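Report on one structure; see the data block that follows.
Missing here: one protein chain of the complex. Every other protein chain is in place.
Take a look at chain A:
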Amino acid sequence: MRRSTALRLAATAVLAGLAATACGTGSADDPANAGQTNQAAEPVDVDTGATVDVRLVLEPTSLDIATTAGAALDQILLDNIYQGLLTRDENNKVKPSLATSYDESSDGLTYTFRLAENATFHDGAKVTAADAVWSLKQVTAKGSKNPDAAALASVKSVSATDDHTVVVKLKHRDTGLTWGLTGRAGIVFKKGTDFSTLVGKENGTGPFKLSGWKRGSSITFVRNDAYWGEKAKVAKVVFQYIKDDNAANNAQQTGQTDIETAVDATLLQPFSDRRKYTVLRGDTTDKFTLALNNAAGPTKDLRVRRAIRQAIDKPGLIKTLGGAAVQVGGPVPATDPGYEGLTSIDAYDPENAKELLRQAGYGDGLKLTVKIPNIYPAEIGDYLASQLKQVGIELTVRQVEFQTWLDAVYTKHDYQLSLVDHAEARDLSNFANPDYYFGYDNANVQKWYAAAQTASGDSERDALLKKAARQVSEDAAADWLFVNQTLTVVRSGVTGVPRNFTSNRYDLANLAVAKK
């Protein structure tokens, strides 16, 4: 009798706790409409001594941007610490950076870049054409360890004609060259930089300097007061690496962070007060790609691949995940060149999917396995399994560590289905490379893609890319579940916050805080 009273008390306590948890993580009224694309104007009275705490998700594995891959390095280091000859604007269009202007010769084989004359490195030295030439040559050199070296594969020679002019000559026309230079392949380091020292000591040219890295928790930047261009408007930025979405939400709610990037669309409810928070909705190039092994297994058969595509209701999936995503239908997202709406190709049609499977000889059912890195929401795997079950495919979902995915799927092509977020912009090339893990080999696509690279102008290029992308989709070379949209929660008083492509680069140039 005594014991049962105690247990009842305990049970009440547990239920009260559950209720409290539920209150803390409710879903938004209509997440599909949450988030805006404009933000408040910069305040008149800017607090130039402000510190801004920003929640990011993935911590860099190293700060050696010259030889270590990873979007987490690009995200914080490009534009803020290091600058290239060119950069990207908030809509992923190429714009000048250390090179204030550039010309392309009429045959498209010579590019001439003019460097800003007052640009300096953080150690005070002037940025000269010799530095830029040296840096580009490190990327194009034989045996280069720059993971982005392929971006400059068309370069024949790099030279300086005076202190501030760099001439790049190409082997053939390359419509991707200027884009390539906006990435890490285009960074200008001081001539003779020992890349192995970049981990702890940077000498960039950007508006911020590296102040400290607490591994496992945060990286701190401080304003470069000697910056050659318009100086940053905040004194300090602390990037806090918080993987867990709930923990990140708590941090933003309690004021531990000023900006929360990559917010889970189903956890927006605490930020519904517009006087306290702005929710920004931005574009990404994160294509959640369901790879269908084109080279081996049942998915070698076009009918099976098409059946899988037609069996999956994409709008339903987007709704399940909270609504912050758009349908795509092909390998090119709306913000990349070569985009056109392709969602009508292999649109949702479970009955036809069953018919296709029957024709392919799987009328009695088919067993498949999908390998998914465990960093993505588990709901995606569950959703795929339940959708495919309706057309007679029994899908086993195997959650794997990302490194295991890299080894098994990416390197050894040991998979039937695989799901990964292909976050790179302009990566249609993966479908023009038969050795890539997709195993997709279509001579026309390869020809059109190559022609697009050497096209004489953007319109010719875009037409060829469109043709290739359409073919890729018609061949069901993969399925594209959705392109993510990214949500950022900003506390009131903070402006100039990056909205688009925030996991690729996080340009802090316009970030400002109103004086209290």
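Rule of thumb we're sticking to: contacts are C-beta pairs under 8 Å (C-beta built on N, C-alpha and C of every residue); 3 or more make two chains touch, one makes a residue touch a chain; residues count from 1.
By our rule, contacts and distances are computed from a predicted model.
J.: Between "ABC transporter permease", "Cytochrome b", "tRNA modification GTPase MnmE" or "Cation efflux system protein", which matches the UniProt record of the unshown chain?
T.: Of the names offered in "ABC transporter permease", "Cytochrome b", "tRNA modification GTPase MnmE" or "Cation efflux system protein", the one UniProt assigns to the missing chain is "ABC transporter permease".
J.: In the full complex, which of A:Gln39, A:Thr110 or A:Gln256 touches the chain missing from this view?
T.: In the complete complex, the chain left out is touched by residue A:Gln256.
J.: May I ask which residue of A:His172, A:Arg215, A:Lys231 or A:Lys276 touches the chain that does not appear here?
T.: Going through A:His172, A:Arg215, A:Lys231 or A:Lys276 one by one, A:Arg215 is the residue touching the chain not shown.
J.: Which residue, A:Asp103, A:Asp225 or A:Asp244, contacts the hidden chain when the whole complex is considered?
T.: A:Asp244
J.: Residue-wise, where is chain A in contact with the chain that is not depicted?
T.: Touching the missing chain: residues 2-3, 6-7, 10, 14, 17, 20-21, 23-24, 59, 61-64, 67-70, 143-145, 147-150, 196, 199-200, 212, 214-218, 220, 238, 240, 242-244, 246-247, 250-251, 253-254, 256, 401-404, 406-408, 410-411, 424.
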